[in-house]
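For this view, one protein chain was removed and the others were kept in their places.
Chain nomenclature is as follows: A, B and C, assigned in order of appearance, with residue numbering initiated at 1 for each chain independently.
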Amino acid sequence: MNRALVLTGGGDCPGLNAVIRAIVKRASQEKDWEIVGSYQSFNGVLWEPSEIMILTEEMVAGIHVKGGTILGTTNVGGPFAWPVKQTDGSYTNVDRSDELIRKLQLMGIDAVINIGGDGSQRISQALYEKGLNIIGVPKTIDNDLSITDFTFGFQTAVNTATEAIDKLVTTAESHNRILILEVMGRYAGWIALHSAIAGGAEVCLIPEIPYNIDIVAERVEQRFHRGKGFAIIVVAEGVKVIQDRADEHSLDEKGEGNPKLMGSATRLKEQLIATGCKGEIRETVLGHLQRGGTPIAYDRILATQFGVKAFELMLEKKFGEMVAYQHPEIISVPIKEVIKKYNYVSTTDPLIKTAKGIGISFGD
Amino acid sequence: MNRALVLTGGGDCPGLNAVIRAIVKRASQEKDWEIVGSYQSFNGVLWEPSEIMILTEEMVAGIHVKGGTILGTTNVGGPFAWPVKQTDGSYTNVDRSDELIRKLQLMGIDAVINIGGDGSQRISQALYEKGLNIIGVPKTIDNDLSITDFTFGFQTAVNTATEAIDKLVTTAESHNRILILEVMGRYAGWIALHSAIAGGAEVCLIPEIPYNIDIVAERVEQRFHRGKGFAIIVVAEGVKVIQDRADEHSLDEKGEGNPKLMGSATRLKEQLIATGCKGEIRETVLGHLQRGGTPIAYDRILATQFGVKAFELMLEKKFGEMVAYQHPEIISVPIKEVIKKYNYVSTTDPLIKTAKGIGISFGD
Amino acid sequence: MNRALVLTGGGDCPGLNAVIRAIVKRASQEKDWEIVGSYQSFNGVLWEPSEIMILTEEMVAGIHVKGGTILGTTNVGGPFAWPVKQTDGSYTNVDRSDELIRKLQLMGIDAVINIGGDGSQRISQALYEKGLNIIGVPKTIDNDLSITDFTFGFQTAVNTATEAIDKLVTTAESHNRILILEVMGRYAGWIALHSAIAGGAEVCLIPEIPYNIDIVAERVEQRFHRGKGFAIIVVAEGVKVIQDRADEHSLDEKGEGNPKLMGSATRLKEQLIATGCKGEIRETVLGHLQRGGTPIAYDRILATQFGVKAFELMLEKKFGEMVAYQHPEIISVPIKEVIKKYNYVSTTDPLIKTAKGIGISFGD
Partner (left out) sequence: MNRALVLTGGGDCPGLNAVIRAIVKRASQEKDWEIVGSYQSFNGVLWEPSEIMILTEEMVAGIHVKGGTILGTTNVGGPFAWPVKQTDGSYTNVDRSDELIRKLQLMGIDAVINIGGDGSQRISQALYEKGLNIIGVPKTIDNDLSITDFTFGFQTAVNTATEAIDKLVTTAESHNRILILEVMGRYAGWIALHSAIAGGAEVCLIPEIPYNIDIVAERVEQRFHRGKGFAIIVVAEGVKVIQDRADEHSLDEKGEGNPKLMGSATRLKEQLIATGCKGEIRETVLGHLQRGGTPIAYDRILATQFGVKAFELMLEKKFGEMVAYQHPEIISVPIKEVIKKYNYVSTTDPLIKTAKGIGISFGD
C-alpha cells in the first residue's frame, strides 16, 4: 500500500476542499493508494501527538461545495522556521525539516501533495531538494502567478466583490453618494480590476498603477450634476499614491504612519475630502468575505482538475513539479521556476484596455 | 383627475421600489387617479425648479426586483428645517412648511403618501396637523417599530448578514480564528439577534443588553481546545459595555472618545485582546452591504401589501393614518400613535429564549 | 440519563436540519439528556438491525445551513402500515406499532420528537394514544396548516420560486414570450400566491380558485401590443379548471386522463393554444428545486425556535402536543386538534386583495 500525504497552507480560498476531494476520489481508482491528510499544513506531522487522518471517500463527499479547507491551514511556522519558546519567554525559529522527513518516513508516507501559495511552495522546493517526493498545487486568491492562466478561488472572490458592488450601487444611486469598496490585492490588482469592470465602477485603483487623487476627484465629479449622480470606486488594499500634491504629505503621514488603523479605502476617503470633493462618501471593506462561501462552478472545476492532475503526477513520479492551467490543458512545471515569476497587472494588459474603453479611470 | 404624490425619505432599504410600484399599479385600476413622484422626499417639491415626475406603469415595471428607490432619498432637511446659507457662510434652518402646502395645492396634489422612517413620519404628522392629506408607510430596516410585526427590508438585511456569517465560518474554521461581524442596529438589536441565530454565532451583542467582556471572552475560549476551534461573534453597531472592569475605563476612553474612528467591532476586538484572549481575531463591518441588493420575496410581498393598502387608505380618505402589518392583516393606525412606540429587544423576547437555548451568549 | 429520539418524516424541506441541531444544542444544556436519531423516520427503529445513532453537538455543527435532513426521511410505510412481502410476491401492510413501542422501551427511549407533516403527525397521535411520550414538530413546505402562522421551509421555497421568475422574466422580455412556471401546491396555493406577488406575475392559478381559460387568455393578451410584450403565469401543480367551454372536454380528457404525463403547466399551455392565443409559450416545472438548497434566515430561525420549544415541551412532559408559531410567540397545541385544520387560500385573504390590487388575475 502506497500512502500520499495531502496538506493545505496559507490563507484559505474557495476550492481547497475540491482539490482534496479530487485527490481522494482519483486515488480510490488505484487499488494500492491511500490518502492521508495532515492538519494545519505540516504542523499535523510535527506536533506531538501528530494530527494526521486517513481521508476516505465518505469523508470528502460533498466537501467541494464548501469554502475553507477540512484540513485546516496556517500562515505561521513550517518545518524550516518552527517557533520554539526560549527560557526568557521569547521565540526562536528552529529548522525541523530533517525531523519532518524522518517522521514522514516513519509514517510510511511515499509522497506529499502540498496545496498552497508562494510561501508553501518555497517550502515544497526546499523539501524536494532534501529528497522528499513532493508535488505542488498552486493557491493564490489574488491570481498573481504567471505560470497558470487562473488559480482556483479567484473567480469566486471576483464574483463576491462584484455582488457587493451590485448591492452598493442601489444605495449610492438613491442617496447620490460616492461609495468606495476596498477589495483584496496587496501586490496584484486583479480582483479590483475584474470586479470594477464586472460591477461597473467609475474608478479602479490598483497597486501596479500609482494614482493621482486630483484625477480621481475629477472623474468622480463628472458623474454629478445638480447634486445628483453617484460614483463607485474600487480600491485594492495595496494601492500607492503619486506624491505630487502639496497637502499629500500630511495625509500620508496620517495614513501610512498608522497602516493598521487606516486601510486604503479610509485613506482614499480622507484624500478625496481634502481635494474639496463635495459628495457624501461612504466606504466598505470586504475583507474576509472574499475568502469564504461556496466556490462558483468555475473554481470547483479548476480545483478538481488540479487535484486529479496532482495525483497523476505523483503516479508518474514527477516530483518537484507543480500543476498549472494553460487553457485548455492542465500541465506541470518545475516548482522552482514557478516561485520566481509573478503575475502583476501591466498597463498594456487587454483588461486595462477594456476598462479604459468603458471609461474606468485608474487615477493615472 | 385626482393626483397623489409619493415620496421616500431617510436611509434606503430593500422594498422601497416595491411600495412605489404597488401604489402605481393599484392606482392604474382607478380611472381618475394619477401618481406623481417627488425626488428626494419633499426636496423635489421645494426646489426651484421642482423635480416631480408622473409615474406611469411603464416606469415602475420590474423595479420591485431592485434595491434602493427610483425616487431618491435624503437624510437631511425637510420642510420644517430647510438649511439656508447666511451671509456669513453659516446655515440656518428655515420652516418652509406653509410654502410646501401652497406649492402642493398649485401642483394639484390631492394627497401625499410618505414612505419613510421615524423622522419622516414626524414630518407627516406635523403636515397632517396643518391640514395636509397624508398617509404614512413605515420604513425601518432595524424593525424597531412596535405597531407592525415586521417592516420591509428587515428580512433582506438579516439574510445578507446571515450569508456573511456563512462565508466567515469557513475561514474561521480553517484558520481557527475568532471572527467578529458588525451589523446594523443603533438602538435595536434585531438584525444582530436574528442573524446570530440563523448563522449559528456563539456570541451576540446588542444595544439592549450591556455586555461584560469577561463573559464574552469565557464563552469564546470554551470553543477552543488545543489551539483548535473557532468562534463567531455578531455585534450590533450600537452596543454598550458594562463598566465593571478596572481596565475598562482606558479602553472606553479610546473607543467612545473617537466614535468615528472605532466601530463596535474594532472596540470589541481591543477589549478581547485586553482580557488576554489568545485566539487570532478578525473583524468585518458589513455597513452599506445590508441596505442594498435585491429584496427577498418576503420583503417584496410586505412592501407590495403596504403600497396597495396605502393607496386604499387614501381612497377612503383615512388621512393621518399609517399602514402596518399584524399577521395576517394589513391594518392602519394613527401616525401620531406610532411615532411614540419603539420596538426594542426585551430580555424576555421569545427569540432571546431561543438564542440562549442553543447556547448563544449575550455577554450578560 | 434520559434519552429522546428524534426523527424526520415525509418530504424533505429546508430547515429540518436546523430543528435537529436546535434540539441537540438545547439538550446539551441539561446534564442528563441524550439525543438519539432514528434513520428514515421510525424505519431506523423497526429495521433489523436498527439504525439509530447518538447525536452529538459535533455531529450537528453547521448542519443548519444545509437543506435536507441528516436523518433521512421517507414517504412510505410507518409503524401502522409496514409493507410485508407475501408468498405470492404481493405486499400487505402490517401493524407493527406495539412492537415499535416495545423496541423503544428496550432502547431506553423516554420520549420521541417527531418532525413531520400531516401523515407523520397522525402517526404521532395514534402512538400517543397508545401511551408513547411524543411531541410533534410540524413540517409542510406548502404552509397549509392553520394553527401556525408559518412553517419552516415555506419562505425558502417561495424565494426559490421568486428567483426563478426573476430569471424567466429576462428571457420572456427579450423574446416576447408567455412563460408558465409550475410551482408546488397540490391542495394549497400559498407558494404560487406569494411568488406571483413577489416575482410580479400577471396570472396566478391556484387549486382553491378554479380558473376560466378565456379569462387567463384575455389577461395575457392585454400585455401584448404589436407583437411586443411578455407575460408570466405562475400555476400551482394542483389547479382546477372551470368547465364552461365547448372544447374544454376534449382537452381535459387528454390532460386529466393522463395526470402522470401532463403537469398543470403543460395542460395550461395546451389550453392557451386552444383559445387561439398567438404568443409563443414556454413552460418551466420547478419540481424538486423548491425543496432543496440552503434555508433562508427566516426558516433557519423558525426551525430553531421549533426545536428548542419541542425539547422544552418534553422537559415539561407536555406529551401529545405540537409546537406552533403565533407571532411572536412559539406556543403548543394538542396534536389531535392540529391534524384536522388545514389552511387554504380563501378568496378574502389579505394577500388575494393585494394581488388583485396590483393587477394579478386568478382566472376567475
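As a working rule, a residue touches a chain if its C-beta (ideal position, glycine included) is under 8 Å from a C-beta of that chain, and two chains touch if they have at least 3 such contacts.
Small disclaimer: the values here were computed from a predicted structure and weren't measured.
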Sort by label and list the shown chains the missing chain touches.
A, C
Full-complex contact with the absent chain, from A:His64, A:Arg219, A:Arg267 or A:Arg291:
A:His64
Among A:Val76, A:Leu106 or A:Ile358, which one touches the chain that has been omitted from the display?
A:Ile358
Touch assignment to the omitted chain, from C:Asp166, C:Glu218, C:Glu312 or C:Asp349, lands on C:Asp166
Which residue from C:Asn2, C:Ser28, C:Ser50 or C:Thr284 sits in contact with the chain not drawn here?
C:Thr284
Of the residues A:Lys85, A:His327 or A:Lys340, which one touches the chain left out of the display?
A:His327
Sole contact to the chain not displayed, among A:Ser97, A:Gln125 or A:Gln155:
A:Gln155
Tell me which stretches of chain C touch the chain missing from the display.
8, 11-12, 16, 40, 66-69, 72-75, 160, 163-164, 166-171, 173-176, 179, 228, 261, 282-285, 287-289, 291-293
For chain A, which residues lie in contact with the unshown chain of the complex?
21-22, 25-26, 28-29, 62, 64-65, 149, 155, 158-159, 161-162, 166, 169, 194-195, 197-200, 294, 296-298, 300-301, 304-305, 308-309, 311-312, 327-330, 349-351, 353-354, 357-359
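The rule is simple: only the chains that are shown with their structure count from here on.
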In whole angstrom, the CA-centroid distance of chain A from chain B equals 34
What's the distance between the Cα centroids of chain A and chain C, rounded to whole Å?
42
Interface hub residues of chain B, defined as touching at least two other chains
166, 169
